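Only one protein chain is missing from this complex, and each of the others stays in its spot.
On to chain A.
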Amino acid sequence: MFSVSQFYILSPRGDTIISRNFRSDVDKGTAEVFFHSVKFWKGDGGNEAPPCFNIDGVNYIFIKQSGLYFVCTTKYNVSPNFALELLARLAKLFKDYCGVLSEEAIRKNFVLIYELLDEVLDYGYPMVSSTEQLKVHVHNEPVMVDMIKQANSFKMPTMNQKTTPSSSVYKPVTLAAKSGQQRNEIFVDILERLTMLFNGNGYTLSSHIDGSIVMKSYLSGNPPLRLALNEDLVVGKGSEAANYGGSVVLDDCNFHECVRLDDFESMRLLNFVPPDGEFVLMNYRITSDFVAPFRIYPHVEENSSTQIEIVVKIRADLPQNNFGVNVQATMPVPTRSNGVSSRLDSGAAAAGQTAEYRAKDHKVVWTIKKFQGGAEHTLRAKVDLKEPMSPAIRREIGPISLSFEIPMFNASQLQVKYLRIVEQHRTYNPHRWVRYVSQSASYVSRFSTN
């Protein structure tokens, strides 16, 4: 049985913003039980609640997005991925219809949310969930929330403002369709999340890329599209073709259900009719070697028995015209330290660099607003210890984690060669925005042990 009993959205403080009971076989008041359990989770050693748990025979399944909890309850032994995908889909739908996903947007559009919920789920069973199929049934108009205010009060988890081509990606789908002077546009993001692990000598211990091609379509009439990838793209790491150099080798990939793969094997073409709103056209995974965009060289010097100096050098192995934005290196320092004084390159402050010691978390946070390709920056942090250096103190230093975003760059070299409307008319020439973004997923360098 794949049926949910209740669905609710809770604010970060635990207030119920939306609550819908589908089957009335689970008591009221579960929202409080849920929030309390997640807030004060204790079980199996951790204090972070897993996404599914059971209390008194009720299964609670939740995801957290934009700080909000999307929760469903059920008494059945459902497929966890079914329920989690459902919650993720609902969150995406709300975003498509409200323009953004935030507490304010949901509060202002609660009637619309209820309307959507009732069309997606009947008696707790999901029926339809695609944005365009629901359009016929949804009659409420979205209440827009102020985007500028949103951007400040709410950190958008995926993109930063600089790489956003226009605020139109925050347009609700229905509003876009109804307004007369709408622009025909489609956004394509090639988004890559990089995982890297270096040892203290700069040697790569493990690395992989998780990539997705994300689209957001505002094309009227949903015309069939064709998207071409690198022709020499190889799928399957062990395959023969993968041994030839130069080509992009994917370990594996999967596709949105709208994609027809008839021309994929031969020509690397994806044919599809784009659904409305945001969707992931394709996910892919790469474990073969690639050039790390940033290299980290950390080392520790012992100035005296109670003072050490941690030196971190970061180099951007990027083309000259590319740059990383919001680069942030976080480095744990010994808990038994009196203070940390950090020194940056000369002229660093002008270049938007800061280094801050967060005594509470015992961390030095080094921020570089813009990290130009080919550049190299160094941080020197002097740490005054409360007691003489010991192996135990040594262990508390590092590892360094780096978070960043690189616009118009993708580490894998995977490319969208073109995106075409299959039957092209002269009058119909939509705007196509193609962006490449590489982000850090887990980008870590350890210190050498000696």
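Operating definition for what follows: contacts are C-beta pairs under 8 Å (C-beta built on N, C-alpha and C of every residue); 3 or more make two chains touch, one makes a residue touch a chain; residues count from 1.
Please note the rule applied: contacts and distances are computed from a predicted model.
Student: One chain is missing here; what is its name in UniProt, given the choices "WD40-repeat-containing domain protein", "DNA repair protein RAD51 homolog 3", "AP-1 complex subunit beta-1" or "Putative tRNA (cytidine(32)/guanosine(34)-2'-O)-methyltransferase"?
Tutor: The missing chain's protein name, per its UniProt entry, is "AP-1 complex subunit beta-1".
Student: Using the definition of touch stated at the top, determine which of A:P12, A:P80 or A:G352 touches the missing chain.
Tutor: The missing chain is touched by A:P80.
Student: Kindly state which of the options A:E104, A:D251 or A:E309 is in contact with the chain not pictured.
Tutor: Answer from the full complex: A:D251 touches the omitted chain.
Student: Using the definition of touch stated at the top, determine which of A:S130, A:N184, A:T306 or A:Q372 touches the missing chain.
Tutor: Reading the full complex, the residue touching the unseen chain is A:S130.
Student: Write down which of A:S11, A:S37, A:N140 or A:N271 is the residue touching the left-out chain.
Tutor: Reading the full complex, the residue touching the unseen chain is A:N140.
Student: Specify the residue from the set A:S11, A:T195 or A:Q372 that touches the hidden chain.
Tutor: Of the candidates A:S11, A:T195 or A:Q372, A:T195 is in touch with the missing chain.
Student: Contact with the hidden chain only, please: which chain A residues?
Tutor: Those residues of chain A that touch the unshown chain are 1-3, 16-19, 21, 24, 44-54, 57, 59, 62-64, 75-82, 84-86, 88, 110-111, 114-115, 118, 122-123, 125-130, 136-137, 139-140, 193, 195, 197, 205-206, 208, 210, 212, 236, 251-257, 261, 280, 282-285, 287, 332, 391-392, 395-396, 399, 401, 441-442, 444, 446.
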